[in-house]
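One chain of protein is taken out of this complex; the other chains stay put.
Chain IDs A and B follow the sequence of writing; residue 1 opens each chain.
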Amino acid sequence: MSAAILVLLLDLTGTFAFAISGATAGVRKRLDLFGVLVLAFAAATAGGIARDALIGATPPAALADWRYLAVSIVAGLAAFYFFEQIERLRHPVQLFDAIGLGFFAVSGAGKALAYDLGPSGAVLLGMLSGIGGGIARDLLVAEVPSVLRRELYAVAALLAAACVVAGDALGWPAAPTALAGALACIGLRMLAVHRGWQLPVAGPRAPKDPSGE
Amino acid sequence: MSAAILVLLLDLTGTFAFAISGATAGVRKRLDLFGVLVLAFAAATAGGIARDALIGATPPAALADWRYLAVSIVAGLAAFYFFEQIERLRHPVQLFDAIGLGFFAVSGAGKALAYDLGPSGAVLLGMLSGIGGGIARDLLVAEVPSVLRRELYAVAALLAAACVVAGDALGWPAAPTALAGALACIGLRMLAVHRGWQLPVAGPRAPKDPSGE
Partner (left out) sequence: MSAAILVLLLDLTGTFAFAISGATAGVRKRLDLFGVLVLAFAAATAGGIARDALIGATPPAALADWRYLAVSIVAGLAAFYFFEQIERLRHPVQLFDAIGLGFFAVSGAGKALAYDLGPSGAVLLGMLSGIGGGIARDLLVAEVPSVLRRELYAVAALLAAACVVAGDALGWPAAPTALAGALACIGLRMLAVHRGWQLPVAGPRAPKDPSGE
């Protein structure tokens, strides 16, 4: 019972963090209040909605459960009316975002396994659950998704999902494995942010195409 | 019988109006004839296709019924060969577009309820049915979706969907409720266009980021 409440709290925390990131992107692009709310909801739920559509779990949980919408609206209103204060909270927001990433990746991989996906499919869908919201957010404001560029962002989601899938294959207990995967994701992501870790970029063309940055 | 014919006529009218908007966007971006037809079809059907994929109503009606394709092709050819004339018909096109928006939002919310979505999910899917085509159109030409910025566009779709869901919850008769919702949407949208109504944009950053407009 308390585990279910913990899971729900973590899930809604991640939803809130991702909704904040979507709403602030909308404010920066000068969308109106409603556009900001749409972006908040899209960033918070697109990963889970895509996962559910792909595994056939229709209707997606984020549409069937009103709490995801409610949390997204609260986060969107907060970002709209307190934009400057939130911009100053960059570090806490990044921590929330990493928590959301880890938890979404873990729960996405677990749901994919429950729908009989194989290991590689479950890892991919776990990663998609984590990074899909950020991709939808950036596509809607016509930018190259930053989750494909930022410090070990998608890699951290992959790590969390891979922990869950490996634990499932090896018969480890589900809850501690999921927690370990989420913590590994959060730790890797926060370390990468603070130390500026990056994956390599293909070298030879670097001086020729600065506009691609 | 005559109600079904009316519904079909309204649905195909909306499809035609949305296909015109997609095709003219393609002509403006200098796509070739086939690209223009793809954009016409995407703008006309993406909202309904996304809704059907999300509620599990596969295959989507817009793919299973050839009439949506036929109407989209006719509209696309018209926009391709009579682009300048259609550009001059801005006001009738906006009216058609508002009619399509209202009817798609109403029918989308109704279909979502028929597939056992809850109230908040049905409102969201009704709105998505209305604005999804415009979002697909703008993403395909690499622009920020104008439906997230234009005068009360998504809000009008939300109003229509909310009418249907409220009527369903309160046990009102379906057909008049749907008609009232669609008319409210069309009226709100046309008023917003003619009077320039806008939702607020977050204020403090306005002078700093004009490029975001």
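Throughout what follows, a residue touches a chain if its C-beta (ideal position, glycine included) is under 8 Å from a C-beta of that chain, and two chains touch if they have at least 3 such contacts.
The model shown is predicted, which means the values in this text are computed figures rather than measured ones.
J.: Out of B:V38, B:A75, B:V164 or B:V201, point to the residue that touches the absent chain in the complete complex.
T.: B:V38
J.: Please pick, from A:L9, A:A70, A:L89 or A:V201, the residue that touches the omitted chain in the full complex.
T.: A:V201
J.: Given the full complex, what residues of subunit B touch the hidden partner chain?
T.: Residues touching the hidden chain, for subunit B, are 26-36, 38-39, 41, 49, 53, 56, 58-60, 63-66, 69, 80-81, 83-84, 139-142.
J.: Which parts of subunit A are in contact with the chain that was left out?
T.: 53-56, 112, 115-121, 124-125, 135, 139, 142-145, 148-149, 152, 154-155, 198-202, 204-206, 209, 212-213
One rule holds in what follows: only the chains that are shown with their structure count from here on.
J.: Centre to centre, by mean C-alpha position, how many angstrom separate subunit A and subunit B?
T.: 29
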